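All protein chains but one are shown at their positions in the complex.
Presenting chain A:
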Amino acid sequence: MRVMAQMAMVMNLDKCIGCHTCSVTCKQAWTNRTGTEYVWWNNVETRPGQGYPRTYEDQERWQGGWVVKNGKLTLRAGGRLKKLLQIFANPVMPSMDDYYEPWTYDYDTLISAPLGEHTPVARPYSLISGKPMNIKWSANWDDNLGGSPTLTREDPILRKINEDVKLEFEKTFMFYLPRICEHCLNPSCAASCPSGAIYKRSEDGIVLVDQDACRGWRQCITGCPYKKVYFNHRTGKAEKCTFCFPRIEVGIPTVCSETCVGRLRYIGLVLYDADKVLAAASQTNDRDLYQAQRDCFLDPSDPDVQRAAIAAGVPEDWLEAAQRSPVWALINKYEVALPLHPEYRTMPMVWYIPPLSPIVDQVTRTSAGDAEAHEVLFAAIDSLRIPTSYLAELFTAGDVPVVEAVLKKLAAMRSYMRDINLGRDPRAEIVESVGMSEEDVYDMYRLLALAKYDERY
């Protein structure tokens, strides 16, 4: 056992309002500078949608992450020879068009325009070429299903699921997916770097680019399947989300977390056994990866783990933090948080609670019963407006029952709490039917619903 500590995050997508406050505060704090105009360390995607950069999840095309070839874990983009051959050529990576061409406007003309025929107007011009431009794409172009008839179809996940998802008004669904760097246990960006400039901090697992060491090969951009390493075209170096380490180090949550008005982000320490990572990432079946990654995690209440952690240099107060970690609880205790694209095999450490969505209308269109009854809610899970297969492609490599189990827990919590809300005796059988105790459901309810500052971070 080699105990390591990892700073990790869980986002409860069920609460995400898609407001992008996280994106703006992150950008203002970190990347509103020349060279990173197009860079959003934190972005929020409307799903279904193409994401940023567009179709980044299409690994056939972008070649990110790891694959198992002949039982061996290898970078999808290729091994040594290929990398060496490519090193001075353009790696497979999104172009400016796939991110977007950043722009601004000649705002000054609003004040300085001489007396003329028309009302002055600020026209857009490119921050890359400096020339007037016709805006055609952005980091969030398909927000709220904008352009859905043509754009949504290109969503790689939508193309993957066999279900016939009709993009019709009556069947509309959407949800939001905020994304930052995954600070993976098995980061393919680091493994891709010819300069060894990307490293995982041994104390907290934050993945950083050494700005002195980066030589701008951009192999990391190819290597990262989440496309969360960016190229600063002014400095010629790679940059990425730092998990706000200057804040984390002094006990303040990341900017994106603290400013999240949906109150859906949780930060916490997770202990894991570094010796297990490779084997876990090398599972042959993609659908075993979720469980395999969880098996790497160590129970911070286990005395053996505690001893090993101390021996490995984990400070005692970190141990306590790991025990109180909401991330640990949501992943391992309540089992409602899931990893994003475990099939990329990077062992991502930003996990998600999948969203419920309008449900009752599907079921109750035909029945006039109590739409809040748990039987109705459970039956409704498989007729959610958001197809569970879509969520499964995001979080469980397509394993639908795992997603359904999470959604049922959320539904059971609501149904159980409703009785308490209305002053009736709570019914244990509701939560027992999803394998939870009344205590656990209540604790989970506190964490998800009350979500006090001190309990989120």
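Before moving on, here are some points about what is shown:
Everything below uses one rule, namely that a contact is a pair of C-beta atoms (placed from the backbone, for glycine too) under 8 Å apart; a residue touches a chain by one contact, two chains touch by 3 or more; residues count from 1.
Assume contacts and distances are computed from a predicted model.
In the listed set "ChrR family anti-sigma-E factor", "nitrate reductase (quinone)", "NitT/TauT family transport system permease protein" or "Urea ABC transporter substrate-binding protein", the entry agreeing with the UniProt name of the missing subunit chain is "nitrate reductase (quinone)". Of the candidate positions A:M1, A:V92, A:I128 or A:M417, contact with the unshown chain belongs to A:M417. Of the options A:R123, A:K160 or A:R234, the residue whose C-beta touches the omitted chain is A:R123.
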